[in-house]
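Of the protein chains in this complex, all but one are displayed in their positions.
Each chain carries a letter (A, B and C) given by its place in the written order, and its residues are counted from 1.
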Amino acid sequence: MSLRTRTGLFLASGSVLAGLLGWAFAGLPAFGHYHGVYGRALDRVSLGQTHAMSTIASVTFDYRGFDTLGEEFILFASVLGVSLLLREMRERDVDAKRLTERFEPIRATGRIGVPVLFLLGLFVIAHGYLSPGGGFQGGVVVAAAIVLLAIAVDYRAYSGLAPKSAADLVEGVGAGGYVAIGLGGLVAGATFLESFVSRGTIGELASSGTIALLSWSAGIEVAGATVVLASEFFEELLARRR
Amino acid sequence: MSYLPYALAAWLFLVGLYGVVTSRNLIHLVVCLAVVQSSTYVLLLAIGYVEGGTAPIFNGIPLGKKTVDPVVQALTLTDVVVSVTTMALLLAIAVEVHKRTGTLDPDELREVRG
Amino acid sequence: MHSLVPLVVALPLLASAVLVALGRHVPRPGPDVVAIATAAATSVLCVLLAYAARDHDLVYWFGGWRPAHGIALGIDFDVDFASACVAALASVVATASLVFSWHYFDEVGVLFHALVLVFLAAMTGFALSGDLFNLFVFLELMSVVAVALTAYGDEPGPLQGALSFAVLNGIGAFFVLTGIGLVYARTGALNLEQVGRALEHRRPDGLVVVAFALIVCGFLTKAGIVPFHFWLSDAYAVAPAPVCAIFAGVMSDLGLHAAGRVYWSGFAGALASHEAGLRAVLVALGCASALLGGAMAFLQRDLKRMIAFVTVSQLGVGLVGIGLLKAVALGGSTLVVLSGGLLRAAALLAVGLVISVTGVGDELRGRGMGRRLPLTGIVVALAAIGLTGLPPFGTHAGRALVESGAPGGYGWLPVVLTVASILTSAALLRAAGRVFLGWGASSDSILGPQHVSAEDEEPRQRPRSPVLLVPAVVLLLLGLGLSLYPSVADQTTSAAARVVDHRAHAAEVLAGGPLTATRVDSDTFGATSLVSGIVSAVGAVALALLTLRLRRVSDLPGLLLVRPLKALHSGVVGDYVAWLVFGVALVGALFAFLLR
Partner (left out) sequence: MIPLQAVALALVALGGLAVVVARDIVRQALVNGFFGLSLVVLFLVFQAPDVALSAITVSSAAAPLVLTIAILAVRRREGRR
């Protein structure tokens, strides 16, 4: 099809689709007036059952922890995919100095940023079930700190700190750790992903059972995956000209 | 007024699709795809919103206060992660396509057809 | 038995993570052995689950969150016989593919194995999940892995196929997710059975009808049903053969399975009074796929792409089975999916062997190149015969059940299915005759595009380990033999009857209610099914011989409509997205018209 016919076909069917969506959305409860049984039930029982202050955390890592397992492997698999694609075809040699030159302006701020971000990331992972945050958000922040090290300080220091095999190891441990914690429930005689450690006291850092463990393993996986991802893309950029 | 958030979801879905259909650059196309996906965040969160409700985190708020739906938020969290990973994978493919063919224009990629 | 349920997902995922973490330090046969052993163990687990689920579902609640007062707090796996069989199909094909790739790739990193294992887990999870959002998660996981594997090409060509795959399936998944959002807004539930209960009480309005349309269209995109199929053939043409075998054997079938499951568990109660309209739409889509897939398969010269269209056609038959909305036909659909999937995967692995030995995967360029591979040729030919549904082999039992489920007014259905299966199998037989026997002409303008990359490359002959053929033979025998084992047909129809009885099913899942061991005797194959099976087989052989005899397909009368048909498959991702939106709008509008 020419661009024109294609756009025409899209506009015609898109307007039908718009009509359908409008028709469907008219049946939604008015904005702000939702009363779903699932959320209400969880709001009522979650704190007592899971000892997690944040219902989001208890949904993410407990009631629907199995979804999160799938989500973690989506990240895992797409990073494997990127590695497979870019590693395969790359012109090997990497020119490490060019990266630092390229990002000169952010070097100064970066030096301070690295440790601050790193600690912030760990904090966000640790407090996910007490306040907003958790493994996924914190993991990205930790990874951002490591990546900033590459840009702001020295790519060689970065690749020394996060060589591919180490990053792969971290990623595998994070993803496998989630499954292993899930299997821990089975081994303890309960079900997969059932909390098999003490739930602790509400509000304390050591509370909420496996939610904390799962959140940490997600954090490790996300940090590892993001670092691998960033390295692959960096090297794509830094590959020496042929 | 009270249906505007849903209208926004529909708008983002269709506008994003329009971008995907008419795109002449794979990187542009990938970003448009992310716009389509952002429509699902808006829809999910808008569905679970409760007027005057707070976030479902019982840290300092009195028990029994109205909260917004926690489930849709957990779903959206997953959705956001899916979005960025898909984007990274697609961008890697786009870079690879460019490396092999020297073009990013989807209309010029007709090697496999018929 | 219950605690085995999560293992079919957890085991491959864990093995995959271990491979990535440590695989770098393990020398070559190590990762292969680990991956194959894991996939084989998963196959055994799935077969055990199917056996355990033959009379009633195994319902597994993750985290131990059993439903309270009919409200599901967590996520469940609802293992019924059909789902467990589809999961078993996935793991058997994945095992075969891993065995095949051990000798297929000269150099394969550990990442490939890790990805195949994640793929396997995603497929078993998708087959078994009883939760709408969890289905979405596994749908996305399947897509991400499959795209990565597609792009992992030994093919030097552009990655266009991988890209179309990612974009089309991504958009399909967003349609699904929008539908899920609508359903959640109405019912406050994500568990399929709970959704079904909540929707049943009200007349379906715009929200329910559109949500159903969006979810079904999203799953049919994965299944590659016309007009959502465009990405599929391009992806197959690019992906390496062992990966293609998984695509052809299982991945598409899973989309169909999910569509059936979502209808019966979630929407059957709400839409019960509109069965006739719904049936018309779904059967029409199925027939369109069966015929268009057949025609396009017949017009291909690229062998993998040909099998891609065979898949489209066969899944059309599967959709007809689901769309008839009858227990017998649903059971037949499962059987078609199972035996057809095994046969297509076998054919693809055989084609992969040809590619591996000769370096050519093209019918015309490969003419006569397969003479030294007689066994491989026999595998392809037998798979093609099995796909015709020649009694009593292969897809015969499944198709017979589908046809016997056709209500009044659908008497023409066997004719359509017969035509479709003649076309698909004739295409495969023609290709087999050309490649393995050297029959027919060496050029034909109508088959595929004139331009094929690396046309003048010197064909190679590489000696290959005969082990490479073993997985294809095993899949072939399983696919051919499934129908011979009569209790399988009984089991699938009984399982389908339990799915169709959706109220009892919901009670079973949500309340651990009384287990109804419905027994249906499927032994009602009429004379029509025998006739249509035999006619398909004879017709396919005859058509294949005719085209080889004519020397050119383009000499066949009545091929004038071919060029526009082929032009539709333009390879441009924007076109495909436009067609996808067109399809959703069409299905949605038809539903709006018929189901209100």
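List of remarks:
The rule is simple: contacts are C-beta pairs under 8 Å (C-beta built on N, C-alpha and C of every residue); 3 or more make two chains touch, one makes a residue touch a chain.
The structure displayed is predicted, hence computed values, not measured ones.
In the full assembly, the chain not pictured is in contact with A, B, by the touch criterion defined above. Residue-level contact of subunit B with the missing chain is found at 1-2, 4-5, 8, 11-12, 15-16, 18-19, 24-25, 27-28, 31-32, 34-35, 38, 41-42, 45-46, 49, 53-55, 57, 68, 73, 76-77, 80-81, 83-84, 87-88, 91-92, 94-95, 98-99, 102, 104.
Residues of subunit A that touch the chain left out of view are 31-32, 54, 56, 124, 132-134, 136-137, 140-141, 144, 147, 226, 229-230, 233-234, 236-237, 241.
Note that only the chains that are shown with their structure count from here on.
Measuring from the averaged C-alpha position of subunit B to that of subunit C gives a distance of 28 Å.
Centroids built from CA atoms put subunit C at 31 Å from subunit A.
Touching of two or more other chains is recorded for residues 133, 137, 140, 144, 147-148, 151, 178, 184-185, 190, 570, 572, 574, 577-578, 581 of subunit C. Taken residue by residue, subunit B touches two or more other chains at 9, 13, 17, 21-22, 47, 71-72, 75, 78, 82, 85-86, 89, 93, 96, 107, whereas all remaining positions touch fewer. Subunit A meets subunit C in the complex at residues 1, 3, 6-7, 9-10, 12-14, 16-17, 20-21, 23-29, 34-42, 45, 62-67, 69-71, 73-74, 76-78, 80-85, 87-88, 165, 168-169, 171-173, 175-177, 179-180, 182-183, 185-186, 190-195. If you check the complex, the residues on subunit C that touch subunit A are 3, 5-6, 10, 13-14, 16-22, 24, 60-65, 68, 71-75, 109, 111-112, 114-115, 118, 121-122, 125, 133-134, 137-138, 140-141, 144-145, 147-149, 151-152, 178, 182, 184-190, 205-211, 213, 570, 572, 574-575, 577-579, 581-582, 584-586, 588-589, 592.
Within the complex formed with subunit B, the residues of subunit C that make contact are 133, 137, 140, 144, 147-148, 151, 156-163, 166-167, 170-171, 174, 177-178, 181, 184-185, 190, 234, 237-238, 299-300, 305, 448-449, 453, 566-567, 569-574, 577-578, 581.
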